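Moving on, here comes chain A:
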Amino acid sequence: MKEYNLTDSYITDITEKKALSTDNLQVYYGDNHAIFDANLNFPRYKITALIGASGCGKSTFLRCLNRMNDKVARVDGEIMYRNTDINSSKINVYEVRKHIGMVFQRPNPFAKSIKENIIFALKNAGINQKDELEERLEQSLKSAALWDEVKDNLNKSALALSGGQQQRLCIARSIAMKPDILLLDEPASALDPISTSKIEETLQTLKKDYSIIIVTHNLQQASRISDYTAFLHLGHIIEYNSTVNVFTHPKMRPTEDYVSGNFG
Partner candidate 1 sequence: NSDSGKDSSSSKSSSGEASGKITAVGSTALQPLVEKAAANFQKENSKVNITVQGGGSGTGLSQVQDKSVTIGNSDIFAEEKDGIDSKKLVDHKVAVVGMAPVINKDVNVKNLTMDQVKQIFTGKITNWKDVGGKDEEITVVNRAEGSGTRATFEAAVLKGEKAVKSQEQDSNGTVQKIVESTPGAISYLAFSYINNKIQAVSIDDVKPTDENVESGKWKIWSYEHMYTNGKADGATAKFLDYMNSKDVQDSLVKDMGYISIHNMKVQKDSKGTVSSK
Partner candidate 2 sequence: MDDIQKKLQTKSKATFQDYFGKGICYLCIGLIILLVTCILYFIASKGLATFTKNHVRVLDFLTKTNWNPGAIDAKGHPDIGALPMIVTSFSVTLLAAIIATPFALGVAIFMAEFSSKRGTKILQPVIELLVGIPSVVYGFIGLSVIVPFIRNVFGGTGFGILSGTLVLFVMILPTITSLSVDSLKSVPMYYRQASLALGATRWQTIYKVVLRSAIPGILTAIIFGMARAFGEALAVQMVIGNATLMPKNLISPASTLTSKLTTDIGNTVMGTLPNNALWSLALILLLMSLILNMLVKFIGKRGRF
């Protein structure tokens, strides 16, 4: 692998309203320093892509944003959301996760019915009126472009759905909670191109109401759907800029090599 200077970086300023920002974020797995000084601002109602080679820390970084790394890694630094440092130990993590939803690489529906998958968390969040539940169920499935395919089978086991459908169900499950921000970790990498393009479409419509941060190792996908792109390398944020710029005028050498396929 080529040696790059990791201390240089180009981070663009975001002029738009911010949904989330990290300040000097450090992540350690035991002695292993996995993320170095991440300072990133994520704009509201935009899609931001995180790209980088395998093991560079994309998932690690993403998982910090809704505190999924609690107990797994040590996370230092600040994560500001609504003027609150949600990385503080005083913060109610359960609330954080309600506002910052997450969808994982491998679809992980609960072993329950389609309907139960969606309303389970809602009920736990104290929503009990039947109307409200039905309404959210339908709304979220529609947003995730799954409604037409499952509306007649809402009591079927979610595990009986195809991979792509399961993944869209997971997205629906997340947005049923009406979060502010949606984190997605390679949501389409296990899916065929048809399912993938369905998911991409879904994201495009969702971005009207949600701020989306997505990890992907598919560069085409990143360039197709995202507004901003951050390139990570060995735990460092090397470049952060509008997607067009990252792909057409990368400022940093590693980024250039990576997007042009001459990397490593």
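Per the selection procedure, all candidates are chains of the complex that A comes from, given by their letters.
Following the convention adopted for this analysis, a contact is a pair of C-beta atoms (placed from the backbone, for glycine too) under 8 Å apart; a residue touches a chain by one contact, two chains touch by 3 or more; residues count from 1.
Computed from a predicted structure; not experimentally measured.
Q: Pick from 1 or 2: which one touches chain A in this complex?
A: Answer for chain A: candidate 2.
Q: Per the contact definition, I'd like the list of chain A residues that touch candidate 2 in the complex.
A: For chain A paired with candidate 2, touching residues are 81-84, 86, 90-92, 94-96, 99, 124, 126.
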